[in-house]
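A single protein chain has been removed from this complex, and every other one stays in its place.
In order of appearance the chains are A and B, and numbering begins at 1 in each one.
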Amino acid sequence: MAPEPSAEFAFEPSPALPGVAGTEGRPIEGIGPWQAAWRRLRRNRIAMASLVVFAAIVACCVAAPLWADQVAHVGPEENNLTGKFERGGKQLYVVTPPPQTKPVGPGWSGRYLLGADKNGRDEMVRLLYGGRNSLFVGFVSALITTVIAVVLGLAGGYFRGRTDLVVRTTFDVIWSFPVLLLGIALGTALAIGGLHLGPIDIQGGSLWIPTLVIGVIYVPYLGRPIRGQVLSLREKEFVEAAVAQGNGALRIMFGELLPNLASTILVFGTLIVANNILTEAALSFLGAGVQLPTPSWGNMIGEGVNLLSTAPHLTIVPGLAITLTVLALNVFGDGLRDALDPRAKVRLR
Amino acid sequence: MARFAVRRLINMAFVLFAISVVTFLIFYVFPGTDTKAQVQRIAGRSSNDATRAQVKKDYGFDRPVYVQYARLVEKTANGSLVSYSNQTNVRDEIVRGIPATASLVIGAAVIWTFFGVLFGVLSAVYVGRWPDRVLTVLSMIGISLPVFWVGALLLYYLTDRIQLFPPGGYVRLTEDPWGWFTHLILPWFTLSILFIGFYSRLLRSNILDTINEDYVRTARAKGLSERRVLVRHVLRNALIPIVTLFGLDFGAAIGGGAILTESIFSLQGVGQYAAQSVGSLDLPPVMGTTLYAAFFIVLLSAVVDIAYAYLDPRIRLNA
Partner (left out) sequence: MPRTGTLGRAATGAAIALLVTGVLGACGSSSTGRSGGNITILQTNFPDFLDPALSYTVDGWEPLTQVYPGLVAFVHAPGAAGAKVQPGLADALPRISSDGKTYTLRLRKQINFSDGTPIKASDFKHSIERVLATDSQGVGLGYTNIVGAEQFGKTKKGGISGIVVNDATGDITMHLVKPRGSFTYELAIPFAAPVPAATPSKNQTQHPPPGAGRYVIKNVEQGRSYTLARNPHFSPGLKGTAIDVGKVNGINVKINGSITTQVTQIANNQADFMIDNPTADRAGEVRSKYTGKRYREFATTSTFYMFMNSEAPPFDKLAVRQAVNWALDFDALNRTQAGFLAKQHGILPPQIAGYAPSPDLYPGPNLQKAQQLIAQAGAKGAQVTVWGDDKDPTPQTMAYYTDLLNKIGLKAKLKTIAADTYFTTIGDRSLKAQTGFADWFEDYPHPADFIDVLLNPSKVVATGNNNYSYNASDTGYANRINAVAAKPLTSQTEKEWAALDRYAQQQAYWGIYATRKQSTFFSDRMDFQNCKGDDWPLATHDWGRFCLK
């Protein structure tokens, strides 16, 4: 749900001019545009802090099995409905017996640090594993989107004519589909039966289903700006020169054009990952994404909203996790954009 | 100009056609939602082979794929599309849901535009100082929040725990204006947060970009007041991309992007109807609502493009 520049207007951050670093009063050196950008980024403390936060979150989630084994001693899908555990010297029910049936809340103990869910599963363990799954879907789908968008954008923008017509129309069709509805429809359809097309054989409950679905539905989001940029870059002299030198189309596309697209891709990259994490959460919440009992932050919220009265932590915790992660990504992405685009002279310090 | 418009319209028609085909295929190809699943669903639990064969025949599932598609499209066009699960007329149901969806989206659009522009301008004017920082932080948080999470929490804490607002549902404006308003406050807020955050930041960065353009410097050099410069030159140009995006976002939201908000607050609008229908593998409403939503998106996108081409000659000539 983030920016979608229309196809007609190419978004074209020009590479940094050497010498901008000279505002500091140092002698003007001939540094390349990427190094200049990197320096600008490094100086942006808030952006770097967000990157650290994001990396920390990813690290924690990757280390989920460590937590599960060493601290909590349960897996993410292990139920514990009738048991008790020790916290603060007392024996507590994981899930109190009827008529109350209330899962235990957060507290200081290795097990059930963030409390338990309705089935007596350890919420912290599920949060970490859920994070793994949500981040997997978010990243890999972003990768899929990027690859497809770049290939299609390059092809359409470079070859023009009929190829461009096909590419442009594909983008139009996918984009005009109400995005969430397409995601729900595909997610629901595939979740039940899986995907069995030729060599591809994915089971219904696999993480690859939401990954592929989200990856495909956001292709136009990056594809259109790429295509627009390629369309305008194509007119530049260096491309003419490359053609005159007798370079083939593939060489030009991936050798000359692609590097110039790099900053666009980078800038959109963080946006797409952030967006996809939110989309995965929404789809899983509605039941069309990651299928329970496999945890993901979105479907954990879906389970939690049914217990807001007795166990609000089940809803609040995964939501905070999503917000924090996406916020960190967005802030970093902002910093990245600022670093790559020297036109914005005034930056948030 | 006319040629441009005509081309856009042809493109629009083709896109709608392609969308209808894709929707149909989703309910034809995949084992979870294909015709066999639909027949089973319609015929019900205790059906035997004979009943199911009868259902298959009566609903036309035994015809070739293109015939099935054609019949579906024909029914959509002449408004006789009927739901498989409860035999209600799809068009009637969509029409019934439009007031809720429209109230939600239009109201939210007003709110997000107003606050988005306001915060964007404030941020840009006080750039670097504390109002800018505060607003930027709020905006960043706003675009990072999961909409459904916020909605669910608001719904519980403000309508159940503390009964400040009515607990979901939609009241018609004609029946009870005050009720209509109170029922929509939380949904409006939930839906707007994301857009306010996004538009305010976009406007802020556009203004800051524009401020450094040459023509602004010229205007200042001419001696125009800062205010005049801001409004007449900077804001007008900074708003152009926002208008484009607004058109697209509004179209998408009216079309069904507000699905999550409607579902959480039980507004029974078109978005909720669409989501429920997918869940019950009910192809006719899915087809109807998808085309309805896509139509809005495509229409608004075409309108925006045409208006843009009209306003900015460079686009027209380049296209």
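Basically, a residue touches a chain if its C-beta (ideal position, glycine included) is under 8 Å from a C-beta of that chain, and two chains touch if they have at least 3 such contacts.
Everything quoted here is computed from the prediction, not taken from an experiment.
Trainee: Can you work out which residue in B:85, B:182 or B:237 touches the chain that's missing from view?
Mentor: Going through B:85, B:182 or B:237 one by one, B:85 is the residue touching the chain not shown.
Trainee: In terms of residues, what is the contact footprint of the unshown chain on chain A?
Mentor: 77-79, 81-82, 95, 97-102, 118-120, 188, 192, 204-205, 287, 291-293, 306-311
Trainee: Suppose we count only contacts with the excluded chain; which residues of chain B make the list?
Mentor: Touching the missing chain: residues 32, 37, 40-52, 54-55, 58, 85-88, 92-93, 96, 159-160, 163, 167-169, 266, 268, 279-281.
Note that in this section only the chains that are shown with their structure count from here on.
Trainee: Which residues of chain B touch chain A once you look at their complex with the stated criterion?
Mentor: Touch residues, chain B against chain A: 11, 14-16, 18-19, 22-23, 26-27, 30-33, 37, 127-128, 132-133, 136, 140-141, 143-149, 152-153, 156, 160, 194-195, 198, 202, 205, 208-209, 212, 241, 244-245, 248-249, 252, 255-257, 259-260, 263, 274-275, 278-279, 281, 286, 289-290, 293-294, 297-298, 301, 304-305, 308, 315, 318-319.
Trainee: Residue numbers of chain A touching chain B in their complex, please.
Mentor: Touching chain B: residues 1-6, 8-9, 169, 172-173, 175-181, 184-186, 188-196, 204, 274, 278, 281-282, 285-288, 298, 301, 305, 308-309, 312, 315-316, 319, 322-323, 326-327, 329-331, 334, 343-346, 348-349 of chain A.
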